[in-house]
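The complex appears here minus one protein chain, its other protein chains still in place.
Take a look at chain A:
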Amino acid sequence: MAVTAPNQPTRPGFGAFLWDLFTTSDHKKVGMIYLVTSFVVFGVAGLMAVLIRWQLHAPEQTFLVGDTYNRILTLHGASMLFYFIIPAGLSGFGNFILPLMLGERDVALPRINAFAAWLFVFSMLIIYASLFFGGAPDVGWTFYYPFSKVQGPGTDFFMVGVLLVGLSSLLGSANFAATVYNLRTKGMGLWKMPIFVWSIFATSMLSLFALAGITAASLTVFLSRKLDLTLFNSGIGGDPVLYQQFFWFYSHPAVYIMLLPYLGIAAEIASTFARKPVFGYRFMVFALVGIAVVGFLVWAHHMFTVGESLLFQLVFVFFTALVAVPTGVKIFSLLGTLWGGQLDFKTPLLFVMGFMFNFLLGGITGVMLAVVPFDYQVQDSYFVVAHFHNVLMAGSGFLAFAGLYYWWPKITGRMYPERWGKIHFWLFLVGYLVTFMPQYVLGFLGMPRRYYTYPDGLYLWNQLNFASTVGAFILALGGIAWLIAMIQSFRQNVKAPDNPWGGHTLEWATSSPPPSYNFAVNFPTVFKSERPLYDWEKEGLKPTPINPATIHLPAPTVWPFMTAVGLFITGIGLALPWTSGGFINGWLVVGILTFIYSLFRWALRPEYDVPVHHHTVTGKSNAWVGMAWFIVSEIALFGILIAGYLYLRLTGHAVPPEERPALWLALLNTFFLVSSSFTVHYAHHDLRTGKLSAFRLGLLISIVLGAIFFLFQIYEFTTFLHHVDYTQQLWANAFLLIVGLHGAHVVIGGTGLSLAYAQGLAGKITPHEQGTLEGSSMYWHLVDAVWLFIVCIFYIW
């Protein structure tokens, strides 16, 4: 889309608005999809919390009983974590603000980005769709095996939703990593990026490495429900605790995924409202990275009570306590940033102050929980509930609102009423403390979490629970104040200036809201610090205007959206029983067809209508860098599952059966797969040298070799299942799970190659526009490498 001079668009109709939303790949609109979804989810899940508190306001209440209560608490937890606190900061503000801060027009992979956003929305709809198919999940957001295996069908929807939101999150993170890596305005070095950009970068790397944990956990639980395929069944030597290792390998780092972007927001806000640079920029960056690294070594502190050895526990005690150090650095840096400033206590800064106070409490109680003998006593008690709400709700959650108020003028182009913002803050702070401080005490008095009822007469339980419920209602009032603030902002319609707070990062160097192309200027290329606007003002440097008509943006297309729709329908089909009356369920058929069709249409739609030269910082294409980051997560996924297998094998639980899958077949298959890697490589080479027909032939041979591999694998599985009952044989479970997952990757990789082949046939691929091939061939090599590993540990050993 070539952009003509900015003009005030006439108000579009609702249909046109929706069509624009479905076809856009503008990072700002994508950011809005995330922001609107996540803040709406916050409201809904917040109301669930009020319901929970209402049930608990007095002993022996019958408002929400048993499974109904468990459903509400599961939806509350899952919604708040997966659909509010993770996406609001990382995907919402990340998408809207990060390219602006980098002085760029868009993210590295705008269409993937739009696809990820819709997949995110649909994954949530899948989880909520369970309400219409036999009830919401009731297994807690942690869905522990074997509990999650025996509960109702809502869990299937939950698992599919978690898998898809994980995929969305991976694509989003790979996209952010590639953006920060590849797209920065000229002259902005890594060490001159704003802290918020650093925080998004660190968070993306964290999720790329960690997400595999929850993919492994939800996949294995899902397969155990659908096919009885499991590594955890203690009846055949499996280990239920292994599930928890998988789960927390993601879900603890996820705590930092839920925190780091917000720490970035806090630093930006403190700096702006104190009118000073951040204190100890490098220390802040090191602290962010430090949290990301140490965050990987603390997961087992969620499972101190599963009976692991003392040594194992001690390692995790140490790192759990240690992670307090970099988080402490963040607090001190914030204080240092405010020190000596001219503090303007607008709503965003108030929320940052509220965060600091609450996060301090949460940090202290976090270190207390690392003291294992104490942890044993308060495991899964209200002490823990109060602790994680302290860090997540009054910590990250407060900063989500700080960010919302801070960037509200930039995003909406309107100021918000300061008075209502402040009322919102104070109600939230007081409400928070009244709700959760009694819960700390309840922890000492032994009240467990996830209880829908308690008897009358336990010392102080009635009083403290009642107080906590009162607090929940104060929080609800705060929510109303927040709604008023937003509605008033639209009604009063006070136009926001470009830079209402006097910020010094690049998002303030464009209009509010920004035009679709973000900037119609070339920025100076001198970056002295992370505050370019401040430095340029001091040195008298000015951006040079360019003609917006020369700017090209990605063309709108509906196919990323439709691809996500395909996955949505497929997801429902996967969650429902797969066959009924001998027929495959219709959802699956329609979903898969929609998905495949849309995917090919997408691949055949060039990103730009006119040839555009892409400048990237590294010189590598965005597709290449994006896929390189994505592959990290794939390696992690196989790594985790294989680690689980090695553990079961080495402890003597997973013993291969007498009749194992034949080695000769595996070696033959190895030959096919390795050859296909070579043919892909040469095809790619031919494309770069412009030999198009050789390229097409090479690609076709690779796809055929992949197909042969896959057919042989089906044959192998069929014969294997013929003489081994895998439900009674742990090794067979591991084999089918991991080798089968690899087979699924062959299909995915083959589809990727087919997309490139289709582009080749349609003449849509050129030596300069070959992102699909670059991505899929790299992926194909990964599939190949993983296979070699699998041959060693499953066929030879």
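By definition in this document, contacts are C-beta pairs under 8 Å (C-beta built on N, C-alpha and C of every residue); 3 or more make two chains touch, one makes a residue touch a chain; residues count from 1.
Everything below uses one rule, namely that contacts and distances are computed from a predicted model.
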Name per UniProt, for the chain absent here [options: "Amino acid/amide ABC transporter membrane protein 2 (HAAT family)", "Iron complex transport system ATP-binding protein", "Cytochrome c oxidase subunit 2" or "Septum site-determining protein MinD"]: "Cytochrome c oxidase subunit 2"
Touch criterion as defined above, residue of A:321, A:590 or A:692 at the omitted chain: A:321
Which residue of A:252, A:276, A:410 or A:424 touches the chain not shown here: A:276
Residue among A:60, A:658 or A:725 that touches the chain left out of view: A:60
Hidden-chain contact residue, picked from the options A:47, A:227 or A:241: A:241
Residue of A:46, A:336 or A:573 touching the missing chain in the full complex: A:336
Residue among A:45, A:139 or A:291 that touches the chain left out of view: A:139
On chain A, residues whose C-beta touches the chain left out of the figure: 59-60, 62-63, 65-68, 70, 131-132, 135, 138-140, 142, 144, 146-147, 150-151, 234-235, 238-241, 274-283, 305-307, 310, 313-314, 317-318, 321-322, 324-325, 328-329, 331-333, 335-336, 338-345, 353, 356-357, 360-361, 364, 367-368, 370-381, 444-459, 461, 529
